[in-house]
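Every protein chain except one is present and positioned as in the full complex.
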Amino acid sequence: MSILKLEGLSKSFGGLRALRDVTVEIPEREFFGIIGPNGAGKTTLFSVIAGQLGPTSGRVVFDGQDITGWSADKVAGAGLVRTFQLMRPFESMTVLDNVSIASHRRFRSTAKSRDHAAEVIERVGLSQYLNKMSGTLPTAGLKRLELARALALEPKILLLDEVLAGLVPTERAPIIDLLRDIHRDGVTVMFVEHIMAAVMALSERLLVMHEGAELTLGVPEDVVQDPRVVEAYLGEDF
Amino acid sequence: GGGASAGAGDTIAIGAVHPLSGGLAGVGGMMNDGAALAVEDINEAGGIEALDGAQLELRDGDSQGSAQTGQSEAQRLISEGAVALVGTYQSDVTENVASAAERADVPMVIDVAVDDKIMEQGYENIFRIQPNASSMGQAGAETLAAMGETAGVDVEKVAYLHIEGAFGTSVSEAFTEEAEAQGIEVVSTVSYPATNFSDATTQVKQALSADPDVVVVTGYYPDNVLVAEAVQALNPDILGVFGIASGAFDDSSFPADAGAAATNVLSANYHYAATSERSQDIRERFEEKYGRPMETAAMLSYQAVEVIAAGLEESGSADPEALRDAIANTSIEDPLLAFDGPIEFDETGENKNATVIVMQSQDGEIEQVFPEEFATAELIFPARDQ
Amino acid sequence: MTQTSTETKEAPAAPPRLLDNRQLRIAAGLVVVVGAAVALMYLFGGQPSGLLTQSLITGVLLGGVYALVSLGLTLIFGVLGIVNFAQGAMLTMSMYIVFFLATEWGLNLYLAAALTVPVMFGFGWLVQSTVLNRVMGDSTHERPLLVTLGLSLLIINVLLMVFGGRPVSVASPVEGSINVIGALVDVPRLIAFGGALAVAVALTLILRKTTLGLAIRAVAANDVGASLVGVNVKRIYAMTFGVGATCVAVAGGLMVSFTSLVPSAGEQFTTLAFVIVVLGGLGSIPGALVGGLFIGLVQTVGSLYLPGSGSLLLVFGIFLLVLFLRPQGLFGAKS
Amino acid sequence: MFLQLDSVTAGYRRLDIVHDLNFHVERGEIVSIIGANGAGKTTTLRAIAGLINTRSGRIRLDGEEVQNQRPDQIVKNGMVHVAQDRALFGDLAVHENLTMGAFTQPKSTIRESLEQVFELFPILRERRMQRANTMSGGQQQMLAIGRALMARPTCLTLDEPSIGLAPNLVAQVLEAIKRIRDAGVTVLIVEQNAAQALAISDRAYVMESGSIVLEGTGQELNDSAEVRKAYLGM
């Protein structure tokens, strides 16, 4: 059964068609990768799914429910959670508070939500920063924080926008492990990434977007052989 | 509250609350100086005889033009021992200061504040020297009719231009009522806003469109200057511009400020008695001391201090309660203002004999022109070339 | 700062112009709307047509004065992000300087006004570089706001201490009024109106055509970015505040002859200038001009129908409407 | 030595992030700094660009001391910085951003510089009327580099120029950097893409907790087992 269905999603900014008729079905528990040139519309796609932007046309069906036009908080509450390409911590708060904001939605009691938040923080490996102000975290920490907040909501499906960007390879590895772990726990993951090593290692299926539309969709090994993908995205050196 | 009674040779404190800073600081400062001069004069003349020549002391309070600051200044002055208050120029500040004085049972003599309502609260301790808004409107209408009669000119229709708010409205309403009784018709009434008003042409033209004989104006300084200038520019066929309780038309700055537009503008207002030698002397000394002319408002402050001093003489005590009773029963002959008689207060605290006279801006000077007994120059009416 | 558009890649690259097409379209639209409203009023307004004509002309001239005061404010607001509360006080200050030069030195009014310009520029520069530059930076606006609030109190009360609170006046070398289709046009106000147009054009030219203007626009868009392309940001801040003060100096010089000058004379313009600046679009010069004229018209014509402060209520009503429907202002770029 | 840092210490508020830093860049070199996240690479570049003050030490550019000069003075000295957050003029159009980049240059050079930038990044020509902050992440990165080139720098400092770029563009950008160097510009880059950065670098430094811990030619570091393990993830 598919957990997320995108039916003919389009989005225009003025005259620019950032998304053109994107139609995809994502089965439950899939690890679904998206790549594409800069400006292909990947982030826009996430924003439309997660309710930050309304589509110009098309439908988003999540878990059998039409969520097109829902506000972002309602979408998140339903279990579809995204992270941001540019990190957005709540700077005036500690790491623990950042995360417990999210876990509050699950647990009414402050104590419980904090315990849960602490668990999640431990899980993403940020425990040493627990009571540090989030604004002072280094890039890698912010990436983990972004992830922790999303996880604290116990999402059914996670949309990750370039969580690995800006990390050195040694820092990527534990996060890749973590993503695998999350996936293993039953969360469907959609992710946008430019780091091909990670894309190849993680995705079960891979969507390539180009100028707002689907260029190709398939298993990663096939997709990267596609000459159109090489031409538009990967380049000859790959 | 209230101050302790003063013994021989003591000083007796009088509190003055005026806007000494902010937008109204010009007039507020001048009023404070007026009160200070009065205190000085009284002290020089030997202080309060009935209290063994006790000296007066003026304590200033700055209302900053705001009601709450005014009230807290009043409270401060009272708790520092002021036996009476003088103030405050603005009606809303006066409301607050009056309620503070009333609650502390300390007498207050209002020098300037026009709103009828202040005295309608049933306060026991509050007295006012100047005429209130509605009595000025009424007196204005009477005077206009009388003036027309004296000059042999028919005034049948007037247009009324007034500032928005209680002051302008109550003067204009009282005028309209009395005018009817005098056979004068108010053919149009136009109000203009108290703030953000920087061009009066439209309003004046609107008032003129009913073809009046006289344009009657009530308002404060800057807006009334604008009105006079607009009338001058539109150059209508009218007998004259007649201010009632106008903040500008009898102000000594007005002729220079408005230039040609000031020519022969009439103003019915309470005013210092230019014909009184005592008031002339005070004005001369004031100007010498403070380097600026003493306007009517400052004369009222001077007068208010005199009223309190008279009360002290009469009661022979600096106890506020005794002082209050003394002021209520006092009668001050030879007032410094052009009034109908001595200063005496009725049971609400209003000065029974307060009234207006007519001034006219002639050749760059403000002259008293009507009624005859106060005239310093001949009335020119019709005031405009026909 | 405002000419950018979100056109698509099909759009041809056009060199920036003083007024781009979109702004002209908006201006034209506004003219049509106002024109239609005026026509309706002549036909069905129930007011004598002479009076209506007079109020229109008075309104436009008053609007010129408003625009003059708002021009500097919009620049400061748009570039520095400072809500300059001292704008009105600075206006008063420049009028007093003109007064001083005209009475103490016996200078011609307009000569005195011209001399006031560099003085006010220097003042603005000094205020920004010594005080305001220290409170910028963190993206909140409360600190600059409080500083200008304090500055306003300071200016007004220092003027009070120096010049006293009694009204003073300066006579204009040109007096009188001319008659235009049955309505009266006050000459000093007409000159002020011309001054507003001239200042708007001059400012636009400075912003569009000079290096200083380029730098100002860069700083307005992103100050760190501007410093990384070689702009001395603090200097541009000071320049901008100086130019904003200069606008006020021109305004003061042109308005002093028809103002009763007291230390608080300029205050009343501060509030309306905010309205105008937002209405026109933050940082938009044509916006301030058109906004000023529009508010002048609304207030004056409105007063025919709504007595007293009723027309001001109308002004604020329109302000909120514009804010809701077009928060970037009539001439602002959408963001 | 073209750019030289002598025991530079810098940081934020009371916190020192980099300590006693020494390194140099020769004229016409590409030098890269690699290191873990939070090592202080950005801080170093910001100090060089004048965006933060140094607490002690000297920074020399072409013999002249430039520490604690304002950013605009440093630009006028020929060193231009591309910030990690790009610092674009968000509300201005692409072409205006680029024109602004040539702020310190004579007007006559603008057209030529524009052509060069457009050649390097054709998408910018296509989108020259679009507002900068509506461009995609990668497009904005290209714009930021393009804007820096408009100032015709003699020394360019780039903070993670390849972040968020598609693989073909990463190659392109690094290639472009090489060409920029070949045109005579000295380049200092900070990169996460350590392998690719080292591949084009003449020399490189490894930074750890605010200090330089290793240096060598690009090749040397690329071959070093230590580096491979720690920073290349191999």
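All chains are identified by letter, namely A, B, C and D, in their written order; residue positions are counted from 1 within each chain.
By definition in this document, a contact is a pair of C-beta atoms (placed from the backbone, for glycine too) under 8 Å apart; a residue touches a chain by one contact, two chains touch by 3 or more.
Definition applied: contacts and distances are computed from a predicted model.
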Listed names "Phosphoribosylformylglycinamidine synthase subunit PurQ", "NADH-quinone oxidoreductase subunit K", "Multicomponent Na+:H+ antiporter subunit D" or "Amino acid ABC transporter permease", with the criterion being the UniProt name of the chain not displayed: "Amino acid ABC transporter permease"
Chains on display which the left-out chain touches in the complete complex: A, B, C
Among A:Val61, A:Met93, A:Ala201 or A:Leu217, residue touching the chain not depicted: A:Met93
Which residue of A:Glu25, A:Asp66, A:Asp185 or A:Glu231 touches the chain not shown here: A:Asp185
Options B:Leu20, B:Val190 or B:Val217, residue touching the unrepresented chain: B:Leu20
Options B:Asp10, B:Glu142 or B:Glu164, residue touching the unrepresented chain: B:Glu164
Residue ranges of chain B at the interface with the undisplayed chain: 1, 20-22, 25, 28-29, 32, 60, 62, 64, 66-68, 71-73, 75-76, 78-80, 92, 95-96, 99-100, 102-104, 115, 117, 121, 123, 164-166, 194
Touching residues (missing chain, whole complex) on chain C: 77, 81, 83, 131, 134-135, 138, 140-143, 145-147, 149-154, 156-158, 160-161, 165, 263, 271, 274-275, 278, 282, 308-310, 312-313, 316-317, 319-320, 323-325, 327
Contact footprint on chain A, counting only the chain that is left out: 50-52, 71-74, 76-77, 79, 81-82, 84, 88-93, 96-98, 100-102, 104-105, 108, 110-111, 114-116, 118-120, 122-123, 131, 149-151, 153-156, 181-182, 185-187
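Simple rule for what comes next: only the chains that are shown with their structure count from here on.
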Per-chain CA centroid nearest to the all-protein CA mean: C
Cα-centroid distance, chain B relative to chain C, in whole angstrom: 37
Centre-of-Cα separation between chain D and chain A, whole angstrom: 29
Distance between chain centroids, defined by C-alpha means - chain B, chain D (Å): 74
Junction residues of chain D - those touching two or more other chains: 130, 134
Chain D contact footprint on chain C (complex, rising order): 1, 4-9, 11, 13-14, 16, 211, 214-215, 217-218, 221-222, 224-234, 333, 335
For the chain D and chain C complex, residues of the former touching the latter: 49-51, 70-73, 75-76, 80-83, 86-93, 95-96, 99-104, 126-131, 133-134, 147-148, 150-151
Residues of chain A that touch chain D when the two form their complex: 13, 16, 35-40, 43, 85-86, 138-141, 162, 165-173, 194, 196, 232-235, 237-238
